[in-house]
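The complex appears here minus one protein chain, its other protein chains still in place.
Chain naming follows the written order as A and B, and within any one chain the residues start at number 1.
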Amino acid sequence: MTSAPAALSVENLCVEFRTRSGIVRALDKVSFSVAKGETVALVGESGSGKSVTAYAVMGILDPAGRVTGGRAMLGGLDLLSANQSQLAKVRGRKMAMIFQSPRTALNPIRQVGRQIADVLIRHGDVTRKAAPAAAIEMLRAVGITDPVRRAKTYPFEMSGGMCQRVMIAIALAAKPSLLIADEPTTGLDVTTQAVIMDLISDLAEKLGMATIFITHDLALAGQRAARIVVMHAGHVVEAAPTRELCANARHPYTAELIAATPDSATSLDALASIPGSLPDLRRTDLPPCRYSERCPRKTERCAQPLPVGPPDAAHTIACWNPLPARAIGAPKVNAA
Amino acid sequence: MLANVLRRLVTVIPTLIGVVIVTFLLTRVLPGDPAVYFAGPTATPQSIAEVRKSLGLDKPLPEQFARYIGELAHGDLGNSLATGRPVLAELTSRLPASAELTLFGLVISMLIAIPLGILAAVKQGTWIDHTCRIVATAGVSLPVFFTGLLLVYVFYFRLGWSPPPLGRLDVFYDAPPTVTGFYLIDSLLAGNLELFRASLGQLILPGVTLALFSLAPIARMTRASMLTVMASDYIRTARASGLSSYTIVVTYAFRNAMLPVITTLGMVFSFLLGANVLVEKVFAWPGIGSFAVEALIASDYAPVQGFVLTMAVMYVALNLLIDILYGVVDPRVRLEA
Partner (left out) sequence: MTDIVANANTRPAGGAAALFRHARYVIGENPITGLSFGLFLLIVIAAMVGPWIVPYSPLASDTSAALKPPSIAHLFGTDQLGRDIFSRVVAATRLDFAIAILSVALVFLIGGLAGVAAGFFGGWTDRIVSRIADTIMAFPLFVLAMGIVAALGNTVQNIILATAIINFPLYARVARAEANIRREAGFVEAARLSGNSEWRILAFQILPNVFPILVVQMSLTMGYAILNAAGLSFIGLGVRPPTPEWGIMVAEGAANIISGEWWIAFFPGAALMIAVFCFNLLGDGLRDIVDPRRRT
């Protein structure tokens, strides 16, 4: 276990959404931590609550959403109980986020150079006069060619990959210590995906920045992250260092996820799909383990509240009946 | 950029042709004998025949149309029976009065409606939001001439704060030397502050009446547009970057939200130009609206047709300007060429 202080420590985060058809209990006691400079992947199906977790931590939840419990400690500040002005000081400065669909995530009628400069000016790094030049440097740092000219272009004039680079530039302009990347490569073609991921990894290393990398693609997570946190229906079901998870997945859901993940060695026929579907999170009678209703290993014990392991454990499992260590037959995922 | 403007000018041409055709038809579908109408209520059979000849009303329709186009090209809109002067001269001399009133009303309206719409969107559910919605709903229902009369009753008769609603200036004053035709500007240019205050005093009630009328659609559109923009992805990015509320609302959200509002202005002008006529009647404002109304009552037809044509052409020009303005403000349109 690392002895460095965590960059971000999320403890028992609970989030609810008020909707017309009822209250959606989106997150239930989500806990995980990210060490300084570490890359952690948050993995799960659509609807597992990965993005909601990120939005809650950043404080940009939809107005219908409410944090109903837990803490998110970022360098001594509890993000969940901070007010908007405290949060505004921290966002961009200490933690930043990049989103999917980069083209719609950028202001369509503002030159990209000015959007980067806005962040630089806001977080006091540069004067108004020096900002445009600093913005050009940021563009160069994210690998955009001809940055002087590009700084004066608009998002609609750029490709998806370039827009994502600009978003990275905006996020890293104030050199935050934590970057949350919400499916940053979804919608980009495969080559661009690899390039963008490389860029993020390089910059993270250069800045000593911790990264939380949200994805539904376990293979991608396996390639890029030092640790993987697996989520299902608003719970963290398993968390472990990448190699450990890939070789020794113990939660039934993780095992299914691995089985469903294609790699070059698996034929499409051999790909399994995970039976059942996510439970309706508006139900008031949700079982303590939200996977139990689709789980092949369900026992009577699974009706009890989930076990809480020691907080320092490297490999956490939220399950009463986990797979035995070194599950035989679970195909391995290629880990870098 | 210039190519954009030229392209838009070209698309305006079919519209103008349509306008000219319609106004021509309006002068020719007069029930009965158009010559009788143009000769006036006091005409003898002889003068009617003369009028018929001089206006070419005895010629076939296509020929009349060609003649009409020719006359328009020379700026000949006929003569007013009441004053004997050419209609175009009357209209141009009265246009600044209407323009000043309409612009004054529009500016006040935007100064209130836009901030109201922004605040209503940013602070949803609060009293500001409810006020905005009430204003928007009520504004559409209020007859503009009724509002004008109410304002006159309250502010002139009851409170005595406003001067009598008898036109642009009280009888004691002389108009400032004409530079723009706008009394507010001309009096300032002439350095005559008292005249400025007097002109402003006369402008306030009719201006506010017009402003109240156009408040509703502008506020409603601003609010709706701001709500859409504030929920967009790029505002989420801006918030995640920790930008200040001012930057987010004004520099990022507002500028994007204004684009649909600019397009709404076209529709607002349609209502405003119509409401102008009614407000001018209420406040005895010597603009082209009251000119047309007086002509109508006196069965003086040439001015009315000239008025309709002029208003339509102005409206087309205004829409063109709004289009161009939009193209300038939105880089996506500007750079599309």
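Methods note: a contact is a pair of C-beta atoms (placed from the backbone, for glycine too) under 8 Å apart; a residue touches a chain by one contact, two chains touch by 3 or more.
The structure presented is a predicted model; accordingly, all values stated were derived computationally and were not measured.
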| item | value |
| --- | --- |
| Displayed chains contacted by the hidden chain, counting the whole assembly | B |
| Option touching the unshown chain, where B:43, B:82, B:184 or B:296 are the choices | B:296 |
| Options B:5, B:36, B:89 or B:149, residue touching the unrepresented chain | B:149 |
| Selected from B:68, B:182 or B:315 as touching the chain missing from the view | B:315 |
| Footprint left on chain B by the chain that the document does not show | 15, 18-19, 21-23, 26-27, 29-31, 137-138, 140-146, 149-150, 152-153, 156-157, 164-165, 224, 269-275, 277-278, 281-282, 292-293, 296-297, 301, 304-305, 307-308, 311-312, 315-316 |
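Criterion: only the chains that are shown with their structure count from here on.
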| item | value |
| --- | --- |
| Touching residues (chain side chain A, partner chain B) in the complex | 58, 60, 87-93, 96-97, 99, 101, 104-110, 118-119, 122-123, 154, 156-157, 167, 170-171, 174 |
| Chain A-facing residues of chain B, complex | 232-234, 236-245, 247, 251-252, 255-256, 259, 329-332, 335 |
